[in-house]
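With one protein chain held back, the other chains of the complex are shown just where they sit.
What follows is subunit A.
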Amino acid sequence: MTEAANFEKETAGSVTEAPAMLELVDLQVFYGAIQALKGINVTVRQGEVVALLGANGAGKTTTLRTISGLLQPRHGEVRLGGERIDGVPSHKVVELGIGQSPEGRRVFPVMTVLENLEMGAYRFKGVPKDDLERVLDLFPRLAERRTQLAGTLSGGEQQMLAIGRALMGRPNLLLLDEPSMGLAPLIVQQIFEIIKEINDQGTTVLLVEQNASQALQLADRGYVLETGAIVMEDDASALLSDPRVRAAYLGEGAA
């Protein structure tokens, strides 16, 4: 392929040729004697939204926790921009440009919305004003509730806060762990629209979801995890029309 063709392809919006940002190579993670990840390989390229799908207990959260340094792999590597980052403690991983909205949102309940966002910018000296403005623009609901304690917010608002807080750390790669969990369909819709906007603004996203249809509509590519192993990987549109995915994760033609 010529340079010009490459250029055309990128400007056309495809990111498949973009350099790999995050690579998981033969990643194996154990809880004691139990193996939670059985050697998975995942690549996330610059600018992509990649969905990691799977049922409860498939190892989705374990994958994210390993990337962010909360868990150490027994075998395999986590690479960011080609460099190994497994073994880096979690408070250092954020400095490498990885932000996370953890499973269950985990906002600081007895801090205000504003304080939660400021915690997201903890790695910086002071709180960058433009980041704060950007996040409050993205989530007008949070702007309205900035002095309210985070523990008193609704589930959807807490999810927005968790994502906004992660953005305050100015991540190049945003890890989202089940942002749709326990939320009403309308709110899920809103949150996915915002994730799209965040990606359009240049942040790469690794999205862990049980809500496969929402996730695949948004994502460029997807992986399906089953009991600690990747069983499928493809473009999101291909996965969305794959009969196995439709049967297992979209509730069609069951049994």
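Note that contacts are C-beta pairs under 8 Å (C-beta built on N, C-alpha and C of every residue); 3 or more make two chains touch, one makes a residue touch a chain; residues count from 1.
The rule is short, and it goes like this: contacts and distances are computed from a predicted model.
One chain of the complex is hidden; its UniProt record names it "Amino acid/amide ABC transporter membrane protein 1, HAAT family", one of "Cytochrome c oxidase subunit 2", "GerMN domain-containing protein", "Amino acid/amide ABC transporter membrane protein 1, HAAT family" or "Citrate lyase acyl carrier protein".
Across the entire complex, the residue among A:Ala55, A:Met111 or A:Ile194 in touch with the chain not shown is A:Met111. One of A:Pro128, A:Gly151 or A:Pro243 touches the chain omitted from the figure, and that residue is A:Gly151. Looking at A:Gly54, A:Gly76, A:Gly156 or A:Gly169, the residue that reaches the missing chain in the full complex is A:Gly169. With the whole complex as reference, residues 68, 70, 89-91, 94-95, 100, 102, 106, 108-111, 115, 118-120, 122-123, 151, 165, 169 of subunit A touch the missing chain.
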